[in-house]
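For this depiction, one protein chain was excluded, whereas all remaining protein chains were kept in their positions.
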Amino acid sequence: MDSFILQVTTGLANGGIYAAVGLALVMIHQSTHHINFAQGEMATFSTFICWALIQRGVPYWVAFVITMVVSFVAGVLIQRIFLKPVEKAPILTNVIVFIGLLVIFNAFAGWIFEHTIKAFPSPFPVEGMFLPQYFSGHQIGSIAVTLVVLISVFCFFRFTPLGLAMRAAAFNPDSARLVGIRVSWMLALGWGMAALIGAVAGMMIAPIVFLDPNMMAGILLYGFAAALLGGIDNPWGAVLGGIILGVLENILGAYVIGSDLKLTMALILIVSILIFRPYGLFGKPIFSRV
Amino acid sequence: MSALTKNLSLLVGAIALCALPFLVEDFRVFQINLVLIYAIAILGLNILTGFGGQISLGHGAFYAVGAYTSAILITQLGMSSYLTLPIAGLVCFLLGVLMGFPALRLAGHYLALATFALAIATPQLLKYKPIEHYTGGVQGLVLEKPMPPFELTIFGNELSEDRWLYFVILIVGIFLFWIANNLLSGRVGRAIVAIRDQPTAAAALGVNLTFIKTATFGLSAAYTGIAGALSALAVAYIAPDSFPSFLSISLLVGVVVGGLGSIPGAIFGALFIQFVPNVADQISKSAPWAVYGAMLLALAYAAPNGVMGIVNKFIKRRQT
Partner (left out) sequence: MKLLDVANLNAWYGPNQVLFDLNFELKVGGITTILGANGAGKTTTLRAVCQMVQTSGSITFVDKRIDGKLTEDIVRVGIAHVPDGRGTFTALTVEENMKLGAYTRKDRHEVQADIERMYGRFPRLKERYRQQAGTLSGGEQQMLAISRALMLRPRLLLLDEPSFGLAPLVVKEIFEIMREISRVDQVSMLLVEQNATLALNLADHAYLLETGKIVLSGSSADIKADESIRRVYLGY
């Protein structure tokens, strides 16, 4: 029984990371209706920046905050420079741009920081602050951090005028302009926020899986699945989806399939769910008039 | 262009195509074979994505199934290499139709994820221990390239296995391109495009959405599957890691490079995904993928409709 609970708690902790990545994807999708395939590589790059700062003696939380800010600014710049020219282009052209960015970030990460695996510190105590027999300190810490990020994001979109404007710009850019919203900048903001959230996710997962340029590849997929599972425009859904996914992956891996196929099985399960609930578990279908 | 000029250029083209493999060394022929194979695979994906409007990030899976079908039939049943091609196509067609059903309910990003899941799952599934006896597990399967049926030497180069395969692939390719062209410019093609652009209106006009959409998936999978089977013959070795998820992404890149919904564009797409990584490697040893990525970006900004988009613009300008 104990080992079952351990699987669940590990699943919860991992799920929190998937949730954060899923959240970043939902963020960009809400504002631009695109999935940022480069999200994982951007997060990895941000994590490398944090690592480099810590190596130079910057205290952890200072490096953490600096990385968040740098990532935010970088996200905004990337949207302005690379995504704006293809704003009106078909979806697949945008997909190519995302793939291009993905490849470039990965290449630069490898070039600047090399491919050797690095250890990344955790700011949390080794022993869990809460239910130490089931949760390590880092697991509790990363769940807490993810919760803080999530709640901030939710409140931002739900309760602030800027958040409302961003949602409006995503749903109907023409009407948004007619109420005075600077749609282009809303998109840039969405990217900045997504980059920031991605960076947080990267910094939380790095202590567990160790830091190398390909760190986020599998995790991005989980994040994507989490976002879809929850309904692509639903931040809460992404979080719930991430947690469900984390737990599912671990339980399946331990009791049903064995680690080789757990990724496959988790994904097949998601696809099956999507067949019955094409808009995700909590998504709302958007009706379009012909 | 007058009919005479057209026929003459076709003749010249045909002669050039036949002479080509004898003008270059074996390794280059091998690379050209891969380009032709990728072109068929890309055409397959274009049927689904360019014409049908359904995004697939998982066509590498069909490529792999085609390859493994062919390889298993050859190693286990001693079947003739050529016979495995239509069988691989049929198997992939059925698989594609099967995938087409859930795809009916998923759209856009959801379909992209589902197909990407397929792409990622494929290497893992191929390594699955219980079927190792057939698939060769992690080590994969080694094949023999089909022998040329007769001897021939032109320009001092003999008809090697690679050169013989070139002609096989060329004929299969021309045949498949011809079918695709006829199908897509006729009623079926219009139905497919109608569903892509305005599914509700298409349905209201009597187009059977379910049939057309699943058939499109099946056809698309069949083409890519045949390409995969050809690749098994051409490379003479397949293993689970020959079909990473990046293959599926490359095929999509090929579709966009060539031009969505363009049949001739597939060749340019194939040339891109075969040679650009090499070119990038030569430009920058330390970060070749950064160069590849930069080229992708340049492509997206400068040629959003792919190579064929630019070609068509030139043609239009010459006509006005």
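As written, the chains take the letters A and B, and residue 1 is the first residue of each chain.
Keep in mind that, in the parts below, a contact is a pair of C-beta atoms (placed from the backbone, for glycine too) under 8 Å apart; a residue touches a chain by one contact, two chains touch by 3 or more.
Only a predicted model underlies this, so the values are computations on that prediction, with no experimental measurement involved.
Peer 1: Just to confirm, in the complete assembly, which displayed chains does the hidden chain contact?
Peer 2: Taking every chain of the complex into account, the missing one touches A.
Peer 1: Touching the hidden chain in the complete assembly: which of A:Trp111, A:Phe171 or A:Phe282 does that?
Peer 2: Only one of A:Trp111, A:Phe171 or A:Phe282 touches the chain omitted from view, namely A:Phe171.
Peer 1: Using the touch rule from the top, list residues of chain A that touch the missing partner.
Peer 2: Residues of chain A in touch with the missing chain: 161, 164-165, 167-168, 171-172, 174-183, 284, 286-287.
Going forward, only the chains that are shown with their structure count from here on.
Peer 1: Go ahead and note the Å separation of the Cα centroids belonging to chain A and chain B.
Peer 2: Each chain's C-alpha centroid was found; their separation is 33 Å.
Peer 1: Please name which positions on chain A make contact with chain B in the complex.
Peer 2: Result: residues 29, 35, 82, 85-86, 89-97, 99-104, 106-108, 110-111, 221, 224-225, 228, 232, 260-261, 263-264, 267-268, 270-271, 274-275, 278, 290 of chain A touch chain B.
Peer 1: Can you list the residues on chain B that touch chain A in the complex?
Peer 2: Contact set of chain B toward chain A: 49, 55, 102, 105-110, 112-114, 116-117, 120-121, 124-125, 127-128, 198, 200-201, 249, 252-253, 255-256, 260, 286-290, 292-297, 299-301, 304.
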